[in-house]
Each structure stands twice: as C-alpha cells, then as structure tokens.
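The complex is shown incomplete by one protein chain, all other protein chains being positioned as in the whole.
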Amino acid sequence: MTATDTTNKLSVLFLNCTLKQSPATSNTDAFIAVASNIFNKLDVATETIRVVDHHVSFGNTSDEKGEDEWPKILERIYACDMLIIATPIWRGDRSSVAKMVVERMDGIMSEGNDENGQYPTFNKVAGIMVDGNEDGAKKASASIMLDLSEQGFTLPVNAFTYYVGKAGPGPSYIEAGGDKHFFTNNMTLLMVHNMLHLAKNLKVNPYRTDVTALKKVAKQMSE
Amino acid sequence: MTATDTTNKLSVLFLNCTLKQSPATSNTDAFIAVASNIFNKLDVATETIRVVDHHVSFGNTSDEKGEDEWPKILERIYACDMLIIATPIWRGDRSSVAKMVVERMDGIMSEGNDENGQYPTFNKVAGIMVDGNEDGAKKASASIMLDLSEQGFTLPVNAFTYYVGKAGPGPSYIEAGGDKHFFTNNMTLLMVHNMLHLAKNLKVNPYRTDVTALKKVAKQMSE
Amino acid sequence: MTATDTTNKLSVLFLNCTLKQSPATSNTDAFIAVASNIFNKLDVATETIRVVDHHVSFGNTSDEKGEDEWPKILERIYACDMLIIATPIWRGDRSSVAKMVVERMDGIMSEGNDENGQYPTFNKVAGIMVDGNEDGAKKASASIMLDLSEQGFTLPVNAFTYYVGKAGPGPSYIEAGGDKHFFTNNMTLLMVHNMLHLAKNLKVNPYRTDVTALKKVAKQMSE
Partner (left out) sequence: MTATDTTNKLSVLFLNCTLKQSPATSNTDAFIAVASNIFNKLDVATETIRVVDHHVSFGNTSDEKGEDEWPKILERIYACDMLIIATPIWRGDRSSVAKMVVERMDGIMSEGNDENGQYPTFNKVAGIMVDGNEDGAKKASASIMLDLSEQGFTLPVNAFTYYVGKAGPGPSYIEAGGDKHFFTNNMTLLMVHNMLHLAKNLKVNPYRTDVTALKKVAKQMSE
C-alpha cells in the first residue's frame, strides 16, 4: 500500500447477529468491541450494524420489497473492504438472525459486473466471530465460512475467533470475562492482522478471474 | 509473477481421501483429474496422494512413530503451494480418512518458525473437492474449510467444488457423468483460478503477521 | 392401544418453515402433503402451521411479549402427539425460520411439571422433513434431531425424510416431481409408520423418568 492509503483508509463492517434488539445488552457486541479496537489501532475504520434493529425480511434476494430494510445493509456490505459476521450461539449453532443474513446475501451472486462477471464482494475479505456460554462455535464458524466463500469473500489464515465456556448453562462473554480469555484474544488478533494483510493484498492485486468467461469454458467442458 | 516463475512453477497437492485402496476405482480420483487438468493448463505442477495407500496412524501429532507414514505426506504438504483436500461423501459428511487427515494436520500448528511463529503452511492456499452420489457436500466442505483456515491456509473466493446426485442411492461421479455436469465444472474452474491468483499474491506479498509477537499482545490484553 | 383410541385419535403437527408467506407456493408444503396423506390413511389427525404467516419474534423464551405470536404455536405443539419440523434447504442448511423455531422451543425446557419435572413434550414423538433443490438435507436433519431430542421428543428409527436434486441450481420438490421419487417416498413411509408406533407405545407406557429426582442425584454425584 502506498502513501495514498491514509486518504483511502480501509474499513471493516461488523454484522451483529444477536437475537436481542437494542438497547438490550449484547454479549456479541462486547466481543465485537475487542476486535474493533484492534482494527482502530491499525488505522482501519469500523462500523457495526445490529441486524435485528432493522426490519430484515426472510428471503433470498437482495430486495424483498415492502418493509424490507436489507438493501440498506447490503449497501454497507458493498462499501466495506472487510466483513465480519458476528453471531451468538443458540442451540449449538449460529443464530437464526445470522442464518437469515447469509440467506439474504445469496442475492449478491446475481449481481456480477458487466466486465468480468465478478460479484461486488470479490476482493473483500471476511472473518467470523462467535460467542456463547458453551459449545457450538466451530459448527457456527464453519457454516458461515462456506457461505462467505461462495458469496465472493476471501478468508485469511485463522478467519475466525470465538469464546465459549464449559458444557451447560453458564456465564456468557461479558460475565465470564471473555475479554480476558487469552485463547480468544489471541485468535482475534490473528484474525484481524491476517484479514488486514489480505485486504491490502487484494487492493493492490485484485482477482483477475473472469467469471463470465469461465462460465463459457464450463459449458464447453460439459458438452 | 515475473519471468522467473517458469523456473519456480507453482504446485498443487491433492489428498484423495477415498476409503478404497488402489487399484480400486475411485470416483474422487476422477474428479481430481478434472481439476488437475485445469491446473496443468495453467502451468501448475500437480501431485496426488491417495491417503489410504499409505499407513497413516490415528493421532494428532506430526509423527505418531512406529509404522506411521504420515511424515512422508506432511513433507509433500510442506512442499506444495496449494493444497486440495478431496473427499467422497459417506453418511452425509466427509470420509473418516479426510477426518483423520485434518486430525494429523493439527501437528502443523506446533511447528511455528523461530522468526515470527508462522506455521509452515502460512502463505499456502487451500481448496476442497467433494463428490458423492447424494447429499452432504456443503457439510463436508464447511468442516474442512474451518480446519484448513485454522491450520494456516488461506481460502479464496469459492474455495470448494462438489458433485452430488439426487436423494438416495444412485450413480456416483464417474457413472453419473459428473465430469459433464456444468455447475460442478464451473465451481471447479472458479476454485482453481481463484486459488492460483491468491497463491501468486501470497508468493509476492506474504503474510507479515508476527504470530509470536501477537501471542504476547494477547497475554497483555488478558491480564 | 385400546378401543377408546378411536375417540382419542392421535395427532401430528407439521411446522412448515418456508421463508415465503402465503399464498406463495411452498415446495415444503407439497412435501408435507405427502406425509399428511399417509398419516390420514392411518387415522391420524393432521395440522399444518406455516410459521412465517404468523409474527414470531426472535428469542429463546416461550413468550417474547409484544407482537409475539409464538405462544399460539406453542399451544399447538403441546396439543399434538407427534411433531414434524419441515424445512426447505437454504445455503446447505435448515432455513432461518426453522432455526428460529428451535430457538423459541428452548422455552419448553423451563416448563417441567410439578410431579416429576418432565417437560410438556415428554412422550411426544418427532420427525423431520427437508426439501431442497440440492445438497444439505442431512446437515439440516441432524441439527434438528439434536434440538428435538434435548427438548423432550423421542425420535424413531428413520426419523427423517428428504428430497434433494443434483448439485447446483435446479428444480425444487414440486417441479422435480419429488412426490414420485421412490427413495424419498420410502423414507417418508418409514418415518410415518415408525413415528406412529412409538407414539402409541409412549401413550400406553410413558416415560417414568423423574427429572426432578435425577437433578438431585446429579448434584450428589458432582459434589
């Protein structure tokens, strides 16, 4: 990155997929704050959207019309350089809100550009944050990684970080002092630094994959 | 990449995680051949290891001693620029052999270098190929993506490709003409081209993440 | 079952977890119709609730207050002998609506009776139906099975049935003629017959597990 970077600050968008509307306390929000601070120190602009504070309709297109506020969120996704899906664990899996988000993100794959068919997310980097009082972080992370990879994002080394406690009911991130849990902080630092490196890399040297041309090759191969 | 690339050809290693030893027909092998051909045309050196043809011990270290032949395979992983885990689907999930492979790859995370603690896999790119007669490809892919990301690999846009048929018993990849299935070929082409772009990127501009230093920062954050 | 059973017809409740509100065509609805017909022929009363046609709030209690219509649905769950969660596949997994449903069902576990602490769902039998144009049925089914088992339901042999087509975009259940797919119909028949046997069994001979007493034993074991 050159000196001009200071005027073109990189940005990260966090989608908080808690089930609880503001102003209820969100453990996921507290977890996001830790990563956000690290990004800020690295001169990255940060933004957080708490998805349930907006009316997002169930569906799998970029605009479900009516009261749907997803288009506003999608605009922010298109504006960022890095995206982090942050979800609490419920029933050992990502939240229904996090699932709803990736369903809506399927619309992205229909928006390839005219030049080479790349979706608007090509050259953006993604990460995943999962917090719960117990078990489920890797299942949630894995599912989200697959979705983001197919939807146009690149995933760095250690693309995820999580906090979970012992089996059964117990304190969640804030009460458990998750912000002082070494393993989790280490994962978060690795994720942030690796995301940033990759985002800079793709800024300088973006994918040249011609999605439209490859579709034609695939057709020829399949005859 | 510069002209010197011709002498430093990039390489991809496929780990075929079929349950069946040679010389039994492997559908996964036929699927690998398609991706391998695409890589070859892009001037990438290819190598395939059929894991069950070697004695790999159950365990989670880089060398389980005794008859264990994993160290030979690990050496090939360390030698490649790109790694593809290719697995058949059994019971709607990756094969036990594919699971055994990622368990053994946990040893990688103990082998950080002296300079910055990066594992030997940092700056390598990974992909996933899954074939089955039916259902299970995304579950298998997602689980493997998480493993590879934590174990030091970077995952490009569309890091996976798969073939599956209709619900229930039915023809597998070869018999079903999977090599003529447009969707699958398109996914394979995207995966290969994106992997290659990212591998070149990381060759020119490798991660600078100081894993050892971040560990210290994580400790300070956690006090 | 005795002669009095004719006046105490067994009942099954289907929760259709499509993303689409009525009157949009729901493939999941067409799939449910097949199972419903089989149940009817076996003299079982059937009822279907299309969850998105009701305002269900995100949350994990039995009543999230305000506009929440979950309590009405929960009432129907408590009234049935057998419950079937039917979900379409999106992103290789159960729908966000299906996830929202099991999150809300967590409230059930707080409603143990005074006598022995059993939840209101003890002695009810559950099944799962999944339809998609491709891959994801087993992942969706497995996740739902775990949830239902913990939330008080018993799962018979072959507790699930599904329809999926080949890898990639393609016709869904209705267009694909899923109602004529032998494997799927066979799975559906097995599920229905086994659910019914088990429901009758538990009617005659319900669980005697004293949940409250076992909690005390667990405490003693853990001292």
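Each chain gets a letter, A, B and C, in the order it is written, and its residues are counted from 1.
Everything below uses one rule, namely that contacts are C-beta pairs under 8 Å (C-beta built on N, C-alpha and C of every residue); 3 or more make two chains touch, one makes a residue touch a chain.
This structure is a prediction, so every number in the text was calculated from the model and none was measured.
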Fill in: Full-complex contact with the absent chain, from C:A24, C:A45 or C:V204
C:V204
Discussion item. In the complete complex, the non-displayed chain touches which residues of chain B?
Written reply: 19-20, 52, 58-60, 90-97, 99-100, 102-103, 106, 143, 146-147
Fill in: In chain C, positions touching the absent partner
34, 121-122, 138, 141-143, 145-146, 149-150, 152-160, 179-182, 185-186, 189-190, 193-194, 197-198, 201-202, 204-205, 207-209, 211, 214-215, 217-219, 221-223
Practice prompt. Please give every residue of chain A in contact with the chain that is not shown.
Written response: 91-93, 134-139, 142, 162-169, 181-184, 187
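Operating definition for what follows: only the chains that are shown with their structure count from here on.
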Discussion item. Chains as vertices, touching pairs as edges: which of line, ring, star, complete or other describes this one?
Written reply: complete
Worksheet, complete the sentence: By C-alpha centres, the chain nearest the middle of everything shown is A
Worksheet item: Measuring between mean CA coordinates, which chain is farthest from chain B?
Response: C
Worksheet item: Counting in whole Å, what is the centre-to-centre distance of chain B and chain C, each centre being its mean C-alpha position?
Response: 37
Discussion item. What's the distance between the Cα centroids of chain A and chain B, rounded to whole Å?
Written reply: 23
Fill in: Interchain centroid distance [CA atoms averaged], chain A/chain C, Å
31
Discussion item. If I count partner chains per residue in chain A, which residues reach a count of at least 2?
Written reply: 143, 146
